[in-house]
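The next block holds one structure in the form of structure tokens; read it before the comments.
What you see is the complex with one protein chain gone and the rest in place.
Per-chain residue numbering starts at 1, and chain names A, B and C are given in the order in which the chains are listed.
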Amino acid sequence: MNFAFSEVAVQAGEAAREVLREAASGAARRAFGAGVDAALWARVRGLGWLGAAIPEAFGGSSLGEEGLCLIAEALGESLAPVPFAGGAYVAAPALLRFGSAAQQARWLPGIADGSVAAAWALSEGPGAPEARAVGTVFRDGALTGVKWPVVDGTLAQLALVVARDGAGEVGVYLAPLEGVSREALAGLDPSRGVARLAFERAPAELLASGWSAVEAVLARAAVFVAFEQLGGAHRALMMARDYALERQAFGRKIGSFQAVKHKLADVYVAIELARSHAFYAVWAMMAEAPDFLRAAAAARVAATRAFEMAAAETIQVHGGMGFTWDSDCHLFYRRSKHLALCLGGIGYWKDILVRTLEQRNAA
Amino acid sequence: MNFAFSEVAVQAGEAAREVLREAASGAARRAFGAGVDAALWARVRGLGWLGAAIPEAFGGSSLGEEGLCLIAEALGESLAPVPFAGGAYVAAPALLRFGSAAQQARWLPGIADGSVAAAWALSEGPGAPEARAVGTVFRDGALTGVKWPVVDGTLAQLALVVARDGAGEVGVYLAPLEGVSREALAGLDPSRGVARLAFERAPAELLASGWSAVEAVLARAAVFVAFEQLGGAHRALMMARDYALERQAFGRKIGSFQAVKHKLADVYVAIELARSHAFYAVWAMMAEAPDFLRAAAAARVAATRAFEMAAAETIQVHGGMGFTWDSDCHLFYRRSKHLALCLGGIGYWKDILVRTLEQRNAA
Amino acid sequence: MDFEDSPEEAAFRAEASAFLEREAPGFGGRGDVAAAKAWQGTKAEAGFAGITWPRRFGGRGGTPMQQVIWNQEEEKYQVPRGVFEIGLGMCVPTVMAYAEAAVCERLVGPALRGETIWCQLFSEPAAGSDVAGLRMRAEREGDGWRINGQKIWTSGAHFSDFGLLLARTDPSVPKHRGLTMFFVEMGSPGIEVRRIRQISGESNFNEVFFTNVWVPDGQRLGEVGDGWRVALTTLMHERLAIGSLPGPDFEDLLTLAQEIAIEGAPAIGNAAVRERLADWYVQSQGLEYTKWRAITALSRGQMPGPEASIYKLVSARKIQDLSGFALDLLGEAGLAAGGRFAEAWLQSPGGRIAGGTDEILRNIIAERVLGLPGDIRLDRDKPFNA
Partner (left out) sequence: MDFEDSPEEAAFRAEASAFLEREAPGFGGRGDVAAAKAWQGTKAEAGFAGITWPRRFGGRGGTPMQQVIWNQEEEKYQVPRGVFEIGLGMCVPTVMAYAEAAVCERLVGPALRGETIWCQLFSEPAAGSDVAGLRMRAEREGDGWRINGQKIWTSGAHFSDFGLLLARTDPSVPKHRGLTMFFVEMGSPGIEVRRIRQISGESNFNEVFFTNVWVPDGQRLGEVGDGWRVALTTLMHERLAIGSLPGPDFEDLLTLAQEIAIEGAPAIGNAAVRERLADWYVQSQGLEYTKWRAITALSRGQMPGPEASIYKLVSARKIQDLSGFALDLLGEAGLAAGGRFAEAWLQSPGGRIAGGTDEILRNIIAERVLGLPGDIRLDRDKPFNA
């Protein structure tokens, strides 16, 4: 049994953490309003991380999903404000899973080198992901409809758009974004950009058909995002721990109070459970295990809860300093909610989890 | 504004507490298996508490609902194992609300003096209270069907049975229990008796028609039971507090550890919120306020949560001693679940609560 | 039990209500300091400021119950009054309790009429929950004191005229014993106020820097070294103010759940949503009824106890959870959410900290209500500068 990451993946993660320690320092705050730190993005592009799970034939490094997960963890830990997810977590896995040779050849190299930033365009407003809420239509080779919010929608070159064809069948479409009207929206996490995209007979082509394809794309992305959440949660916990060891009140370190100790112990437990789920989910993804969807949902639920809890309680441990603008605490708090919502809220994923259990029992 | 109990009610409650301090001491344990402590029951009957909310014309003391609530609180605090609820909380309020003059005259005096112990017979097995689950039928003046579990079903003289008439309409029926076959069941709280009653063409008469009448009976009972729960919760909290002030570990009182202090603070908060809801609910019952059903549901939800939490955490504070048979802790733990289930589980009541909010908004 | 006014209460309510109906609409919805001052002046003129304060200071000499009735009636209008809560609720009562008559004469009237605003200068960067650990030094100089140091989390310092100041006058004795209370004019040379920006982007608090600020000894409140006892008076008044934290409640979530769909049906039909609504209803409405119980105690001449700590402990956490859950219901759309839920979610961490952290409030309940022992204190008897 070997329930651990390969040496090469671990090294890739550590290298990423090393680079980001300096390169991403302060970047999230600098990106406020812009939704991206251009210098950091250029750096990240240059390092080839985007292509970690893309075959060399398409310009990737063939490091594999394990490596990409640990890079994602490092990105989460550093709150890197870069349009990484849409290409590396959503578009590339989707293209590799569902794309034609031509589609792969057209898009993967650009995603791998970062010249094509991609965005995931499913949501059309409030509510959980579901087929019946998709109003965008695909007709005569073109999309018409309004998608919002779309993460990195203002700067992406490519969108994966969920739309409905003439027969009413839902599918995922590849849509270059030249000429598509975009409006930046104010985001809960201003270090990440969100937009409203209005497609009006915008050229596009089918990538994959059926709601199950949408779920498959979401599930793959959820695994990588879970690692970003783990990274963020771990960093938030360490910030709280360090502060609790430094801050004095009532003549002692606040970390010596059980109220603080037990709070952070609970956060630690949530993170470790989430980490274990995330490990299993990446294995299930690579092994194409039959329970992959359930594994991804469990990882998503656990990691979302862990990061949200860690970020909120880190502020609490920091006391007054924690809720000031100048503290980094709120960057984690905002990012925790951003990641919690970006692929659909936790209720949606809990429902998937139980649905897969029911299906297993029915089988 | 006067959001407090009348002086006479407070005195009745204190007198009850005073009596029970001795009379109920050890009674719950003695009642194990029997489901009742006969000596205590005789004493309680003699004190007229059963008739607290029954008019003098029917042999009651006209103390009123406020007084009965505070007596219920004292009974809960002392874990009194007596068949009090079926008559005082369920049957008497139901007869006063829905009964004909003849029905009131026939049954209320016996309930008031305890010669008639009454039982609530709704459940026919697992699940929440609901009309469609009622299989017992009323035809030609008689009931046929099996009810379980029925609290105090082995010893009651009268049951309020929920059944369905020939037209399929659900209602509450008054059924004397002579000749009805009864089987004692093992209960989660062995200090309270539960039984299976098999009605086979057992004579009965209609008390009230419609599921809304069932809900009205449940809601009234829920208010009084909430006070029993409050009494139990308060006592469980005080036991934990006292033990935390006495027990030493690591060279100090365990009550000086924040893990214990904050746990008990949370229990206290839950109890006080429940107490406030229970206060409001009894007022709403007496005032026949339009939001009474919601008030009763809220009191039931809050009190159930408070007692269950207090009972469980009291064991935790007592440590090893807390989970021994000889400690009183488990008597509270068992009783907390008994009271949590006896009028339908907490999920049922939460649903009623939200339904009444929806109805208010729709109005 | 009844919820009717006594005849006296009804008469007062009628009087208050008539005044408000006449005067309040002109101030409705205004949030600026000038409007607040004008509204306070209008109230004072009509005898509705300082309802429980002595008549000699311009108060009404009324009962706590009248204060409650006034609050209930005033809350019906969106009048600006927040800027006076700390000054009139906590600072000036401390002045009245400890200052000489002449000083009260000079200070209380203008404060009551809204001509001056007070702020509270207790917390410091190294003394938050542990206020008695503060470091600001006040050293004797002639017939006054020379003050140096920094305060923080001072609401309203940037528009205040006076501040209630707790400073250390003797660092050689244990921490609680070396403190002394003063009041200071915020315009004194050497005082610098800097706004603090919070997570939400708003600035409700300040840092206040003292550099060689001179304060005459006549501005001392209570004895030298007795400042902690004076501060407890102030903090007791804080706890008496059973305020309400702003933020969305179960009603707002109910509305949202009736609007948003889950699997094609309104979210309100979803049992997981219903459970949360029920839980938050129980919390919110339970706090409301608990307030009624406190008011009942007040009307009988009893003092509400530290039970009031329940209010903030429960509602601060509830607002965080409820607004976060609302964002979850919005799903991806929550990413671009402005509005009530997003704002509340961003402000909510502050609610769990300001005015007593969750942890301090649990300690208060455990110690003062349940009688459990205080945390072990290694610093209580040690000289502060040891």
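Side notes on the structure shown:
Everything below uses one rule, namely that a residue touches a chain if its C-beta (ideal position, glycine included) is under 8 Å from a C-beta of that chain, and two chains touch if they have at least 3 such contacts.
Note that the coordinates shown come from a computational prediction; the quantities given were computed from them, not determined experimentally.
Taking the complete complex into account, the chain left out of view touches A, B, C. From the set B:109, B:203 or B:345, the residue in touch with the chain omitted from the display is B:345, counting the whole complex. Among the residues B:140, B:178 or B:326, only B:326 touches the chain that is left out of the figure. Residues 122-123, 125-130, 132-133, 148-149, 151, 185-189, 194, 196, 248-252, 257, 259-260, 308, 312, 315-316, 319-326, 329-330, 333-334, 337-338, 340-348 of chain B touch the missing chain (whole complex, contact as defined above). Considering the complete assembly, chain A touches the hidden chain via residues 1-6, 66, 237, 241, 244-245, 252-253, 255-256, 258, 260-262, 264-266, 268-269, 272-277, 279-280, 282-283, 286, 298, 301-302, 305, 347, 349-351, 353-354, 357-358, 361. Interface residues of chain C facing the missing partner chain: 270-275, 376, 378.
Everything below uses one rule, namely that only the chains that are shown with their structure count from here on.
Here the CA centre of chain A is 40 Å from the CA centre of chain C.
With each centre defined as the average position of its C-alpha atoms, the distance from chain A to chain B rounds to 50 Å. Within chain C, contacts with two or more other chains are made by residues 359, 362, 375. In chain A, the residues touching two or more other chains are 257, 259.
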